[in-house]
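Note that this complex is displayed minus one protein chain, with the remaining chains in position.
So, subunit A:
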Amino acid sequence: MATYVRNLNAAINSRNGLQLAHLLAVNPDTNPTAPQTNALAVAAGITNQVWQPVVEAHVLACNDSSTPLERLQAHQAFLSELNRVSEKEDVWILPILYAASTHLRGIGRRALKEIQDKEAKNEILTQLESSSRVVNRTLTLCLNDRHPSLQKSKKWGTYFFVGELCKLYFLLRKRNMSKSVIKVVESMSRDLPPLASYPRSHTCTYSYYRGVLSLMDDDVEQAQNWLTQALNQCFYKSTDNQELILLHLIPVQFLMTNQVPSKAVWEKFPRLHTVYHQMLTALLRGDVLSFDKAVTQRRSLFVKKYLYLAVEKMRVFVFEKLFYRVFLAKDKATRITIDDYQAAAKLVGVDVSPDFLEATVSNMIYHDRLKGYISRERHTVVLRAEGAFPKLDHAA
């Protein structure tokens, strides 16, 4: 214990953030030095009195005989104590805050997974909500740091804690709370270092959540923007994160550019192949029925991941492709009756009204994907002789 206390004192007095984070790691696997002894006795050995409650809270949090709820409470208390001392400290303290907050969330997440009993689970959720307020306090500490030197400011912790809070809110199913946090940070971004100057682990996580939240708001363009950024910053070994980013990006990329993943992507991410390949193949073939079947089977996944609106929007394109194939089957005729179009729809197994089909054509014309007009009295689409399908018929 004496060595441990001596090491703690050395790290605190020399403001060695990484060393102190290591000494205050609560995981007994990574921190075998953490003593299972009287918390007060250890704390009493800390020469910097301000730090005594932090060390005491740390030792209490190390008690592995406690229940998940007690452990969560103890770790929350530890982060609270850290918040208190962090007010007066600069950038050096960040590694300790990072470790404490990540660990706190990990405990909550594991408890939610392991505990089956509904009441016990709710207790954890309530406690975790209270933890999220403590993490929010940490974020505020970083965001509002008035240190005269930007280099030494805790502002460098801002995006990390936005990411932490988003993860927590998603875990708590309070995703809207993430939006308010992002709004606050965005409104203060002028006082912060540019996003690109932060470590990639911070910016990638931040961009990912911005992308998912844009999808929740049905803002496909912003979603493409943020998710592309997230993918371009993601660590190459973190393939699960790449997969999660692509899960959101694939429909968005199609809507924005009509591009689909390459073969190499399907090979690297077989689960994404299972989710999207059938749908996209159907889309490219104008096969409405197969597209609808694929979407129905995956509905709960799409709803849960906020992808349903984007996927619904893709349905317009399956009709565009079908209409284009009618055009090809009619040897690029410049007049296509709604009856022809309806016959083709029946052939792919969908029974839709002529009005609906006319509406899909109007929509293509409106979006400049089809050049022509609808003759309503003749129930016919009259196409421009050349280049009627600017996105499809490059040869024409």
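What to note about this one:
Note that in this section a contact is a pair of C-beta atoms (placed from the backbone, for glycine too) under 8 Å apart; a residue touches a chain by one contact, two chains touch by 3 or more; residues count from 1.
We adopt the following convention: contacts and distances are computed from a predicted model.
Its UniProt record calls the unshown chain "26S proteasome complex subunit SEM1", which is the correct pick from "NADH-ubiquinone oxidoreductase chain 1", "Bardet-Biedl syndrome 1", "26S proteasome complex subunit SEM1" or "Trm112p-domain-containing protein".
Screening A:E56, A:E89, A:D145 or A:D340 against the full complex identifies A:D340 as the residue touching the chain left out. One of A:R190, A:K237 or A:R376 touches the chain omitted from the figure, and that residue is A:K237. The hidden chain makes contact, of the residues A:A41, A:L301 or A:A385, with A:L301. Where subunit A meets the missing chain, the touching residues are 102, 109, 167, 170-171, 199-202, 204-205, 208-209, 231-238, 240-242, 244, 247, 253, 257-265, 267-268, 270-271, 274-275, 284-287, 297-298, 300-301, 304-305, 325-326, 328-330, 337, 339-340, 343-344, 347-348, 391-394.
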